[in-house]
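Take a look at the structure set out below.
Just one protein chain is left out here, and the rest sit where they should.
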Amino acid sequence: MHVREGDIILLYRSLKRKFVVKVEKGRDIHTDLGVIRLSNVIGLPYGSRVKTHLGEEFILLKPSILDAVYIGFKRKTQVIYPKDAAYIILTASVSSGSRVVEAGTGSGCLTAILAYLVKPTGRVYSYEVREEFLEVAKENLNSVGLLDYVELKLKDIRKGIDEDQIDAVILDLPDPWNVVEHARKCLRSGGVLVAFLPTINQIERTSIVLRDLGFIDICVVELLLREYRVERDSTRPKTLMVGHTGYIVSARRP
Amino acid sequence: MHVREGDIILLYRSLKRKFVVKVEKGRDIHTDLGVIRLSNVIGLPYGSRVKTHLGEEFILLKPSILDAVYIGFKRKTQVIYPKDAAYIILTASVSSGSRVVEAGTGSGCLTAILAYLVKPTGRVYSYEVREEFLEVAKENLNSVGLLDYVELKLKDIRKGIDEDQIDAVILDLPDPWNVVEHARKCLRSGGVLVAFLPTINQIERTSIVLRDLGFIDICVVELLLREYRVERDSTRPKTLMVGHTGYIVSARRP
Amino acid sequence: MHVREGDIILLYRSLKRKFVVKVEKGRDIHTDLGVIRLSNVIGLPYGSRVKTHLGEEFILLKPSILDAVYIGFKRKTQVIYPKDAAYIILTASVSSGSRVVEAGTGSGCLTAILAYLVKPTGRVYSYEVREEFLEVAKENLNSVGLLDYVELKLKDIRKGIDEDQIDAVILDLPDPWNVVEHARKCLRSGGVLVAFLPTINQIERTSIVLRDLGFIDICVVELLLREYRVERDSTRPKTLMVGHTGYIVSARRP
Partner (left out) sequence: MHVREGDIILLYRSLKRKFVVKVEKGRDIHTDLGVIRLSNVIGLPYGSRVKTHLGEEFILLKPSILDAVYIGFKRKTQVIYPKDAAYIILTASVSSGSRVVEAGTGSGCLTAILAYLVKPTGRVYSYEVREEFLEVAKENLNSVGLLDYVELKLKDIRKGIDEDQIDAVILDLPDPWNVVEHARKCLRSGGVLVAFLPTINQIERTSIVLRDLGFIDICVVELLLREYRVERDSTRPKTLMVGHTGYIVSARRP
């Protein structure tokens, strides 16, 4: 496969030096290792090496969904980490054909991952109250060709959920307890609610409301990701670590 | 939706008491809370409550893919945990349409999760050298209707990979370094190799071979999952924890 | 040094097979590897090997304070783990000459460690409301010769602390917030209060009371201990782990 105008590409140099950009004629990418002319990239096969004007090499790749979201997307908000997104989507059994309600949309990062999984026959209904975020999310989703699988809704999910027979409701907002009753109505039997929350107090309150409203299979977990620096005869975890992102509460409608 | 003969159902009582069974006329499920007659379950709507002969209630649900795999599957081998499976599938960008090579098949747990994600248009090529495991995996995959998306192969993946233009190679075997060269050939540009390994020595050796053979974007991580016991005014992590499952090495073909 | 009657000794076979016993003429120790006659042990130098009647060898050692407390002590209560005890004593700057108030005494495990550190010139004042625990603690402390450095007090510390100019107050009880005011009075300027607590709700409440009563340098931490199984070319963390013991709140009187 060869690079065409309009493609989103990954320029990879190292774990810390990656760029996700849209190929446009005449556009230049400025890096600390020199400038890459995107005009020169058009027509090259994926996997090629391209040089900056200083002769430094980058590898040209198709971005994965994680590259696209975590490197390419504009961000207006705190973004969910891949470790948490991964656990959420498997806990919620999201795959092609799933119908998922999500709130808030934020910059659309989790929305994009969900859309990537439910395509081509499923759908993501994403609620957001801040119009400026919806705009950013729309642009981000469009840039990776996933907007078709998403319905972006300018609506406060605390006021109600319009859909029904939903497979999963995924909540990344500060007061999910105000959404549990709506989620119960929109979920199919056995459907999953997942909430992502930074504080212990929020998980306590959410869990209690879930129990009170008859949800079952309630689990609360957190995930710690530890990265390793591997060298021959000198392998060790990295010194600094993200020690906390958030807790994940999951439950099912009976 | 109503239960039909031949359905796989989840009988849920509590976090610790769940059964995944196939509905067959005349079959009885013996639990420590009494016997459930499956004949009586046929025709009931999902979400119903059913009683054992001792009057204890279970809720009748459609099992999620995780229920099916982790409760319903016969296991002949050590099984990958959901936290690791989740991280692996997102790292490998597996979704509908993906073409994935996996080894070894084992009991088919990860195979099933992969098949669930690549369906309906993708495919999982799963290599295994022990014929008895392939039989178990086949039966497990068939029980959840996912066998159509999987090609089970009685072949030592160290001897070579038959496919090409593969999106991801996922290795859960003790010596992935013997597969890296084959993986490089079968992966498309930008395709991902992921290896799951229990010891530090294995990740060191695997990482070095990946680097030597030109793979990029090499990451080594481990995930710790901590479960919480939530009670009003008394919330805390659970005392016992699985402190180690394995390390995850990921890399990409340039 | 040679073993004398009345000595407390450690009989060591492996990490999982250790016994701490008092040497008494005519006493036999029954293990799953056979019987050890303590009469035969008297007069042997420490470091000797002794055999059971089945010919299995144990090594004869002087027990460390941790052996004495965690293997030798009678336990009537949940016991603080070494990782937490260690962090607490260093945070509280306990060493020879320190004057420490502790509550509740429980089985006297932390009391013994504190006494071991403050000896010979310091003193531990240990409060307990359940008389039967004080009896056990007394016996335990006496068995290791540390009773002289401890004042065991049958008193509810919530009713007040009798001592003053105390260097550290260490609280292992469910409602430390009821002791903070008393602790403030008994501590010297710069003296440290440490509370060990299993739930998040308790640390929140304790921290807030500490702040409200003018304590400074308030820190809340938890410690996770991970054990490794080391084998040549096969080193990994142990599978099972204690995922939670408790949180440690520390603060100082200005």
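The first chain written gets the first letter, and so on, giving A, B and C; residue counts start at 1 in each chain.
In the analysis below, a contact is a pair of C-beta atoms (placed from the backbone, for glycine too) under 8 Å apart; a residue touches a chain by one contact, two chains touch by 3 or more.
Every value quoted in this text rests on a predicted model; they were computed, and no experiment measured them.
The missing chain lies against chain A, touching residues 198-201, 226-227, 233-245. Although one chain is not shown, part of chain C still touches it, namely residues 1, 10, 12, 15, 45-47, 59, 61-66, 82-83, 85-87, 89-91, 93, 95-96, 113, 116-117, 119-120, 189-190, 192, 200, 203-204, 207-208, 216-228, 230, 232-233, 235, 247, 252-254.
Quick note on the criterion: only the chains that are shown with their structure count from here on.
Computed centre separation for the pair chain B/chain C is 44 angstrom, with centres defined by C-alpha atoms. Chain A and chain C have Cα centroids lying 47 Å from one another.
Residues of chain C found to touch two or more other chains are 200-201.
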